[in-house]
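Right, I'll just put the structure down here and ask away after.
All protein chains but one are shown in place.
And now, chain A:
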Amino acid sequence: MDVELIGLTKRYGAAIAVDGIDLKVPSGAYCCLLGPSGCGKTTTLRMIGGHERASAGDVVIGPKAVGDAAPAERGTAMMFQSYALFPHLDARDNVAFSLKMRGIGKAERRAKAMAMLDLVQMSHLAGRLPSQLSGGQQQRMALARALVTGPKVLLLDEPLSALDPFLRVRMRVELKRIQTELGLTFIHVTHSQEEAMALSDLVVVMQAGRIEQAADPRTVFERPATAFVARFIGGHNVIRVPDGLVAVRADRMRLGAEAGPAALPARVVAVEYQGTSVHVGLDADGLERSPESPAALTAILSDADFAARPVGLGDTIPVGWDASAAHRLDA
């Protein structure tokens, strides 16, 4: 089912957590709400799920506005950050919990729970308590619990953040597989741009309670709408030119002889070898540098290019970019 947010707003006293956002998530899409902590992405998710009351605006799920409807009446299910599994119930009873709340008989709900545990390859651990399971297994259990009532929209609050990096990548694939198999709408909150890029059909970049850009991942990366988006998704240099700001992908920067006529002389302040590529950090006069980044500009060279023309710390080289690689930013 598609999900539409209309002027959705959340105020806590004078503070505005979510500032009148409009968004349409098509049915069956994998949508990631991406942004730094405190940007309002989790509050938005919780308003969609009915765990937070909207101060203004509305959430429309499928054909009807859900307004103040209880979570279970919306056709949504939520997978909580760190899962919120019931510690006193084993995997099967955790999954069967919502069926029990609906008054479904023991045999039937247990059979359904086992089917769900099968889907996430957990049926052999049905008798274990959450504390007896690893992080990845708890995550699968939480997923099964969220899916057992057949929701049309699944809301995931930082589902992968509690896992170690290796498992995170694996569970990412699994989430995508299940989403495709069941054809559900997934709305997934994350602060990892890598996760958002890998999973989503629709990336919604948020900051300070507003949507900075909502588009497919490729558009967000190729044509970031704002300087914030360009910086947050990474891989871009945001450069002030005489008539405004442009974003240039770090791998489109040109060094040395290729830099072209408009090149700036720049000082090499960092060289990081990354295997297939080398990241070169550069500082130049007249370029502002944000306090958290190590250099004003980053150029990503393929390892072969770097090997052909190596640079070292302290070198001064010309740096420039193709005019076609510069993408104009709104603000």
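The rule is simple: a contact is a pair of C-beta atoms (placed from the backbone, for glycine too) under 8 Å apart; a residue touches a chain by one contact, two chains touch by 3 or more; residues count from 1.
Keep this in mind: contacts and distances are computed from a predicted model.
The subunit not displayed here is recorded in UniProt as "Putative spermidine/putrescine transport system permease protein", chosen from "Cytochrome bd-I ubiquinol oxidase subunit 2 apoprotein", "Putative spermidine/putrescine transport system permease protein", "Heme exporter protein C" or "Predicted transcriptional regulator".
Set against the missing chain, the residues A:Ser27, A:Gln132, A:Thr180 or A:Thr316 yield one that touches it, A:Gln132.
Among A:Thr9, A:Thr43 or A:Ser98, only A:Ser98 touches the chain left out of the display. If you put the missing chain back, the residues of chain A touching it would be 49, 51, 70-72, 77-78, 80-82, 84-88, 97-98, 100-102, 124-125, 128, 131-134, 136-137, 145, 149, 164, 166-167, 170.
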